[in-house]
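Shown here: the complex without one of its protein chains, the others still in place.
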């Protein structure tokens, strides 16, 4: 229990079920004096919001966030920031049929095993609806990191099913419904999704997140390494089954001469490490990939059991994304922002150091 | 700072540098009454110990662990368990040449950026030597999990460079120097390593870890999900650049109909999820893969800079594993054991539940 | 920063300023299956509520709490419980005069030193208004402790200024506006308060809190001792300057023969220790006293400085309790409940112990 908080100095604690009265969060540890408005949070919430394209669930949620505390005259006061989003589109009748059913690949069975019973309406606490609060909190961290350190974070869809996607043009990412940085692939993506829907199936995806303008020295070996915290944060996102830093699983077949990022006075020669060595940021871009499983809710019948342990067939109705990975982009950005925010403060605590840090070298040639 | 502790109820805190007087740890939160001896810890320490085959560093460390507290009449008392390993084979002269040098892919540069200076002898705190204490603590967790719940953990080398390795026979794993479960590949592995050494190069590896006899209901959504904690623990191991649960990155190209683990009264039909859904264990085997980068210390010269920021060439002398991944097997087992240990206690706290858990279904057909 | 959470397994995190939009909290870690309604929380909130007698502030706050999550079909689900109280009676114009002023004995100066500026309306975050959320969360803990273990908590006013008050009749406590357990003192208390108001002054108080039906074995030496956590929780209440367990400061002049609580098969002979020895509950009643300073807000002018460091005189207008100690009774009960709740769960985690606990002896002769 009490696993609903993240971060040591910049702490996010959330509450709320898919079909409860509201989602809420407390962001504790934001330094005072940061100019902040609800609009700053709404930008990312709208990027995550469902119903923005025909390829995401048509369930409508305005996801309008209200800031209830921690602000005075437009600036953070250093006291906790209370956030709330009221649920508007509940339609819980859509879900009443699963009260007694364990949907394959959903958390239904695991929650019953853990808690003895569950709020079955729309997945209750296990619904990705919960991630809205991560995005809101992440927006605060993003703003602080950018204004205080010049650190910026962006993410994009790097693979959808079999379709691999490079980020050829960062500017493209926000121009389409796929967070895709390669305009030439949009038609292929669209066709694939249309076909997927006709098959009544879903598909997995890979999302990449990058932090630029990084400061060297962030991360707390040995257990709170920056990469370890990023892995924790990313794997805590619904549907994520894998996390990579830098070259990730490609390192398995790499030679030492190939992997090592050599250094010149002008900067690092390469960035296979993804900006983190020994659990500490080097100042290079932080590179993270995550793998998201296909949406569990599909209308193709599946074999399962009910609460009595009897064999049944299950069809998941309702309004679902055929690829949850797409909307995961702003969520992954938010989680990276939360990790970096926490560690910039933890590192700051140590600037009580008697020894000043060395001047860093440029990020990369 | 203060990033050297792991776990909330079963807590490991470690100290020690590669060439300091000793490595040590405090294991806090072990329930009372567990029969425990130093020999129980030494078994896994010896599996990790260097110098056991010609394919690992010839640096000799006995790694003899002493238990200094927390035991009485052969049983744990519930009070903290103090552990110490004295360093015997220091030879710090081997390392004096790197005082002023940043070895590519090592933590030298990052540590200087973070702390302003560093103990450069053998990598100091950033050395994998630190992991000995994780293995010792993990052995305590392993014993408790096995005796109390019947949960058992084992790991094996699943890929070395280009050579993929299935675990065809679990019994084989401890019969060779590679933790390899496929006897037919041993010659190929041996030849590859011999050639690698002649090339003065190193290579990456993939390690897999499995927990069997799992109990359903472990894991604390939403941020302390079991998979998120496993990702944190695994990514905190030196050289790890990627973590997968279950099918990991393969889910990116999977369809929902293919990925979902259907259920029958007799058990789960498959285990693509790796035993964790919604951040909670299902009772199926927990399946984890990690990617380890090639050893950074190789004798092939590399381009780098010194503390003055001047370009230099670096050759790392000393005695190093050409593939750090091999010896990572017992370390990965230990980290998985630490995560499960912490969560079995956290779950136990909640058995104050008014609602009793449902009977689980069998792990898998 | 991030000091707004209390508890390790049963965690309360709060937000909200005196004159913000709302007060809120997240209670994380409540076991599933507890029957809970808003009315269960409202009982204690109403006991704390201002404006209930002529001896407390006339500021009116309904303090109506709403439960936003964590409940399903009338029972806790084990997921976080979101709480909110909307502020209704803000009247911030009352406070505009102190924007530039440091009121003596208030947190104004300290907050400016810490945060660089502050929300000066009604004390902002430093207002005792914040304690409403502690009372709401404490009510959940109280209910769980009573229903699961039979542990009950009550508090009373044990001194007001010079007037010492024994709890002669527990039933009396809720029958008067002073939480006084001695009916014969009510007139004296009333006269004292009337006179105090005419003097435009305020006074301190002592509050006692008791937990009955205690379970032995709660508390985590050495730093998380039950008494240490109680001291932490109590001293975190606004205006508290001292905490005692059992005989408290009387032990300074006690002899060992006098202090020690001897034991018989029928029970403990005395309870000087206040139910806690070695940081662990013995099963005797837990006895706690706290000292609360006189209200800082009084209309008698005081010497102070402004933000420019210039000497000024300050008169605090507004509507204030002449003795904050009175309304502190339900707050102190709540904090004791939060501590015991957290430790019953932490102890439960350890019931994975191989060694069963011994049967306790009766609480006291």
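By letter and in written order, the chains are A, B and C; residue numbering begins at 1 in each of them.
Definition applied: a contact is a pair of C-beta atoms (placed from the backbone, for glycine too) under 8 Å apart; a residue touches a chain by one contact, two chains touch by 3 or more.
What you are looking at is a predicted structure, and each value in this text was computed from that prediction instead of being measured.
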From C:61, C:182, C:229 or C:285, residue that would touch the chain that is not displayed: C:229
Option from C:189, C:203 or C:286 whose C-beta touches the chain left out: C:203
Residue in contact with the excluded chain [from C:28, C:63, C:130 or C:285]: C:130
Residue of B:47, B:103 or B:118 touching the missing chain in the full complex: B:118
Touching residues (missing chain, whole complex) on chain C: 1-6, 14, 102, 104-107, 109-117, 125-126, 130, 159, 161-162, 199, 201-206, 216-225, 227-236, 238, 240-265, 269, 272-274, 276-283, 291-296, 298, 300, 302-305, 307, 309-311, 325, 346-347, 349-350, 353-361
Where the unshown chain meets chain A, residue by residue: 8-9, 31-34, 75, 78-79, 148, 221, 344-346, 348-355
Contacts of chain B with the absent chain, listed as residue ranges: 1-5, 7-11, 13-17, 20-26, 28-33, 66, 68-70, 72, 75, 77-82, 84, 114-119, 124-125, 345
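Just so it is clear, only the chains that are shown with their structure count from here on.
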Centre-of-Cα separation between chain B and chain A, whole angstrom: 26
Centroid distance [mean C-alpha coordinates] between chain C and chain B, Å: 45
Whole-Å gap between the CA centroids of chain A and chain C: 38
Where chain C touches two or more other chains at once, by residue number: 8-9, 31-33, 75, 78-79, 345
